[in-house]
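Note that one protein chain of the assembly has been removed; the remaining protein chains are unaltered in position.
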Amino acid sequence: MDSTGPSDPTGPATGNANHWVLTFSCADKPGIVHAVSGAIVAARGNITESQQFASTDTGRFFMRLQVESAADRAEFERALAPVVERFGMTHNVDNVGRPLRTLVLASTAAHCLNDLLFRQRAGQLPVTIPLVLSNHGALRDLAGFYGVPFESRPVTDPESKAAFEARILEAVEEHDIELVVLARYMQILSPGLCEKLAGRAINIHHSFLPGFKGANPYRQAHARGVKLIGATAHFVTSDLDEGPIIEQNVVRVDHTRSVPELVAIGQDEESRTLTQAVKWFAEDRVLLDGARTIIFR
Amino acid sequence: MDSTGPSDPTGPATGNANHWVLTFSCADKPGIVHAVSGAIVAARGNITESQQFASTDTGRFFMRLQVESAADRAEFERALAPVVERFGMTHNVDNVGRPLRTLVLASTAAHCLNDLLFRQRAGQLPVTIPLVLSNHGALRDLAGFYGVPFESRPVTDPESKAAFEARILEAVEEHDIELVVLARYMQILSPGLCEKLAGRAINIHHSFLPGFKGANPYRQAHARGVKLIGATAHFVTSDLDEGPIIEQNVVRVDHTRSVPELVAIGQDEESRTLTQAVKWFAEDRVLLDGARTIIFR
Amino acid sequence: MDSTGPSDPTGPATGNANHWVLTFSCADKPGIVHAVSGAIVAARGNITESQQFASTDTGRFFMRLQVESAADRAEFERALAPVVERFGMTHNVDNVGRPLRTLVLASTAAHCLNDLLFRQRAGQLPVTIPLVLSNHGALRDLAGFYGVPFESRPVTDPESKAAFEARILEAVEEHDIELVVLARYMQILSPGLCEKLAGRAINIHHSFLPGFKGANPYRQAHARGVKLIGATAHFVTSDLDEGPIIEQNVVRVDHTRSVPELVAIGQDEESRTLTQAVKWFAEDRVLLDGARTIIFR
Partner (left out) sequence: MDSTGPSDPTGPATGNANHWVLTFSCADKPGIVHAVSGAIVAARGNITESQQFASTDTGRFFMRLQVESAADRAEFERALAPVVERFGMTHNVDNVGRPLRTLVLASTAAHCLNDLLFRQRAGQLPVTIPLVLSNHGALRDLAGFYGVPFESRPVTDPESKAAFEARILEAVEEHDIELVVLARYMQILSPGLCEKLAGRAINIHHSFLPGFKGANPYRQAHARGVKLIGATAHFVTSDLDEGPIIEQNVVRVDHTRSVPELVAIGQDEESRTLTQAVKWFAEDRVLLDGARTIIFR
């Protein structure tokens, strides 16, 4: 009967064998909450967390619920089915806390990969990482320390790039991957691959006020004397660095910072921003409303 | 049918004459959401905003809903009545955006009063202020500029203090006051008055890491070289500065700051923290769960 | 002998009649600090605050000193003259805490003007404002409350715009203005005027991650689901919104915020960012190094 919050999915003993997370969206109209909560009552469920949002931009209604229930998945889905049908819902049911099968792509920078692996092992990030794929061998030892398989293959020309992308898709298939994380993977994905991974690939990008186009943005930011630098985690789309934003952070800098210092500061923001975005995604807290994300924190 | 968020209470034309905010709490058990949403359907309402929280500390369930409905208050309350009865709810129904009748107590410091009045007039703070009561005349002109009645009477001894407190209660009665804001009012309220205003009086207090007891905390903070100073807005209780916390903010300082500078920086945090707390309270976003506040931001 | 920090310019009684602030820049080479400190010793001065920066971008050296001295301005300048000459310095001497003569330009939005006037009166902003010039009458009462002369004249076509700009220059002349603040003045200054006010006009601009071009950036930010919005205070140049950055702030937002709410949140950031930039400028803490600012906080 008690909610115990997202980090404690088991909660106190309630006699309820299962803890479900239900997310859905549909066209907004009256009666949705009543219908859904009725289905949950029918499945002998207790709502332990609930968030909703009605988008004025798209006219769609979004909801995320956590439900403790003695019902198994089949029974829970059966109870929901008429409501899903009636409102034309796109919906998803999962176990609260189930680790998400995640493929990580990396190049040579260690900071994002280190943060993901450390937190995964510390129990702070509900993912399981069956493979790290890299276009470089530099991070093999780091993956090895955390007991995560690591595979590297150089990308030097269109042919090796195509081979690498084919290997990504193969690994996605092989490990039944649910999320691809670009942890400072320094290759641009082809439009075809972006499309295949749409809505399940997250990238991290440095961010500045104002934005800087072109090479070496840290050098440009230094030249312009910016006072804030940060990072943006976003879904991968074929529009480079323009996908729906999941999380952003900034930190204050001043005129004394050299370009290498700005890079180091920016990397800290990248790590924590990417890890946060992955955590929310793995907890089914990120829903898409056109080009916007709904984050049910 | 669309939610338009708390700052746009009217929303698009929906044919729904009213926009209600419903808050309630009750012992947590299954079926609450279904029952409440059923009552809302019965009142021909559409939920435009909804937040809930189940407290593991007290076993209570809290909810805040905004509902657009053609129903008037009597009809809306009639639809809710069986649910309120069945679950033993403490509940409240109000119009979204209705200005809260607010009495402000002040002394000589202008920063908090100025921020409240400026934002009230700018339409960013849904309160109406029929009176500012002060133990000093210093802020008369400021209140006057904003067209708010101002009354001052010195507090110099137990007798004048009792008279001032009697005037507070009289003003609360006279203006049907819903919230008393201590905007750097530098007198300690008597336990009896604290009790009479329980849950509807908000104070602002400077805050430090670590906390400092006794006189002149800014001087102590300076002597200790603290790196963060801030402010806490909390409900008034007879335990001085120990009431349930509504909002807190801090800002970074360094060793170069003199005591007067720390005071000025602290005042900025006090203003914005107090105004934020008042705004959330006026929007029915602050609920009490024992010694904790639930803030449905 | 003791430094008491920028907010307490008088300091303890030291027998030193004057408190000077000296800023300078010159080509970087060894011996500058020794030469300057020698001149200060010669002027019987005591350094109470000192900051320096050597720019690798331009090869220039920047310094700001506060000096308590029995010497009057003539004697202080005489002592400095050989050093200024020897190193080819651009330098400035002023009294610590002297209010800067500041012209404010405004349109209809009150938030920035209100913050400037409130803090000026509270003794937190060392400026004196002989005039507010506006292309609209909306803020006349606000200026009046603070006893500041206010003048409005409509800008509707090239002719009235030219007249307004002529009036700006005339006011700058008439009041010996040292700083022009565009406090949400919603007219673009002509390139000629930008040039005439170069280095002594500060503008405030909303800022987003990523940046948005074109009309209604808050609507664009909303559509893109940005998680941070902020403000940038910068020097006015003929490159619209591209002048050297003085200060930046951001605040976190989420998907529930409507466009009007984003605007209100952005305005708070604009106010505090602009006021901070003006304060640093008035305290001679802002120096220009090409397109970058050095901020001696």
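Think of it as A, B and C in the order they're written, each chain with its own count starting at 1.
The definition used in the following text is that a residue touches a chain if its C-beta (ideal position, glycine included) is under 8 Å from a C-beta of that chain, and two chains touch if they have at least 3 such contacts.
Owing to the predicted nature of the structure, the values given are computational and were not obtained by experimental measurement.
Participant: Check the whole complex and report which displayed chains the hidden chain contacts.
Facilitator: Visible chains that the missing one touches: A, B, C.
Participant: Out of A:Asn114, A:Ser190, A:Gln220 or A:Ser238, which residue would touch the omitted chain in the full complex?
Facilitator: Residue touching the chain left out of view: A:Asn114.
Participant: Quick one: which of B:Glu85, B:Asp157, B:Glu173 or B:Asp254 touches the chain that's been left out?
Facilitator: Touches the omitted chain: B:Asp254.
Participant: So one chain is hidden, and I want to know which residue out of C:Val33, C:Ala81 or C:Ile188 touches that hidden chain in the complete assembly.
Facilitator: C:Val33
Participant: Of the residues B:Leu179, B:Val226 or B:Ile265, which one touches the chain left out of the display?
Facilitator: In the complete complex, the chain left out is touched by residue B:Val226.
Participant: Mind listing the chain C residues that contact the chain we can't see here?
Facilitator: 1-4, 12, 28-34, 37-38, 40-41, 44-56, 59
Participant: Mind listing the chain A residues that contact the chain we can't see here?
Facilitator: 4-8, 110-111, 114, 118, 122, 124, 145, 256-258, 260-261, 264, 268, 272
Participant: So which bits of chain B touch the chain we can't see?
Facilitator: Touching the missing chain: residues 53, 56-57, 207-211, 222-228, 230, 232, 241-242, 244-245, 247-250, 254-256, 258, 289-295, 297.
Please note the rule applied: only the chains that are shown with their structure count from here on.
Participant: Which of line, ring, star, complete and other names the graph you get from chains that touch?
Facilitator: Its topology is that of a complete graph.
Participant: Call it same or different for chain A and chain B: same when shared residue numbers make up over half of all numbers used at their interface.
Facilitator: Comparing the two copies, chain A and chain B contact each other through largely the same residue numbers, since over half are shared.
Participant: From the C-alpha centre of chain A to that of chain B, how far is it in Å?
Facilitator: Centres of chain A and chain B (C-alpha means) sit 36 Å apart.
Participant: Averaging over Cα atoms per chain, report the distance between chain A and chain C in Å.
Facilitator: Each chain's C-alpha centroid was found; their separation is 42 Å.
Participant: Send over the residues of chain A in touch with two or more other chains.
Facilitator: 53, 56
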